[in-house]
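Note that one protein chain is taken out, while the other chains of the complex remain in position.
Letters A and B mark the chains as written, and numbering starts fresh at 1 in each.
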Amino acid sequence: MKALAFNMVLATLWLLLSPTRTTADFFIGFALGFAGLSLFSAVLDTGDYPRRALALGRFGLGFLREFLHANLTVAAQVLFRSARALRPDFVRYEVADLTRGEILVLSYCITLTPGTTVVHIAEDFRALTIHALDARDPAALRRAIDTRLKEPLLRLTR
Amino acid sequence: MIALALQLAFLLLTLAVLLGLVRLVRGPTVLDRILAFDLIATSIVGMIALLSVKWRTPLYLELVLLFSLLGFVSTVAFVFHLHRTLPARPSAREEPPSGAAPAPSPPP
Partner (left out) sequence: MTELLSALLLLTGASFVLLAAIGLVRLPDVLCRSHAVAKAGTLGIFAILLGLWVELGVAAAGLKILLALAFQVTTIPAAAHLVGLLAWQKNLPRWRAPQAPPPDRSARTGRPH
């Protein structure tokens, strides 16, 4: 967090020193500041800021891919397949080892990824109830959520 | 080019609103109607954005914000109201599978 603020300050400084002041200048300054911070991370005590930023990028890209895939799946289901191909049911997904913020982000992502929607979060924040369009194989569904969403998210937050 | 695309997009969104109205009329439960209402609000926000492109003005952005807020807040209000008033169906979670019959009769 402190490193992010430092990066912002560097970007603003770049903005003040540059001859033109546009939004693009701010982002150039931000990128330069990021490069500097990751080069001198050992000296500047910024901890794992570069690693986290990379994890954020990877998580964002992976999520975007899943989101587009989800929309193509919905399109195929809605336009070409009849409802008889569906096997909708509820699936339980354990989230006992996550913090509340992680559960929030994870359930948002689950809602926007193929074939799954979060319908309920247990009051003690230990499990999610997921509604899946195709619940023939709940174990495979849980594994898919683990590898595609949960692990990149944990790499970002921990 | 963009005028053609705009007209086509308007047509698509109008169709979306009409289909949403179909679900709004037919929907067996209240929740179907809420979903349909939410989708209609979304399409109207899309239409306002299209108008904003058509007339090349950023002035309608406030309208976009206002309508999206309105749609979301009314959905939340409906859901919280129904959370208190809608009677829960008493049968257990494990009801026997009902064969090939789609969509049982709606609750009163």
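Keep in mind that, in the parts below, a contact is a pair of C-beta atoms (placed from the backbone, for glycine too) under 8 Å apart; a residue touches a chain by one contact, two chains touch by 3 or more.
Every value quoted in this text rests on a predicted model; they were computed, and no experiment measured them.
Chemist: Which displayed chains does the hidden chain touch?
Modeler: Among the chains that are shown, those touched by the missing chain are A, B.
Chemist: Considering the complete complex, identify which of A:43, A:83 or A:96 is in touch with the unshown chain.
Modeler: The missing chain is touched by A:83.
Chemist: Tell me which of A:12, A:38, A:129 or A:157 is the one touching the absent chain.
Modeler: A:129
Chemist: To test your reading of the contact rule: which positions on chain A touch the chain that is missing from view?
Modeler: 23, 67-68, 70-71, 74-75, 77-79, 83-88, 90, 107-108, 111-112, 115, 117-120, 129, 131, 133-134, 136
Chemist: By the contact definition given up top, give the residues of chain B that touch the hidden chain.
Modeler: On the side of chain B, residues 1-2, 4-6, 8-10, 12-13, 15-20, 22-23, 28-29, 31-32, 34-36, 38-39, 42-43, 45-46, 49-50, 52-53, 56, 58, 61-62, 64-65, 68-69, 71-72, 75-76, 79, 82-83, 86-91, 93, 97-100, 102-107 touch the unshown chain.
Criterion: only the chains that are shown with their structure count from here on.
Chemist: For chain A versus chain B, what separation do you get between their C-alpha means, in angstrom?
Modeler: 26
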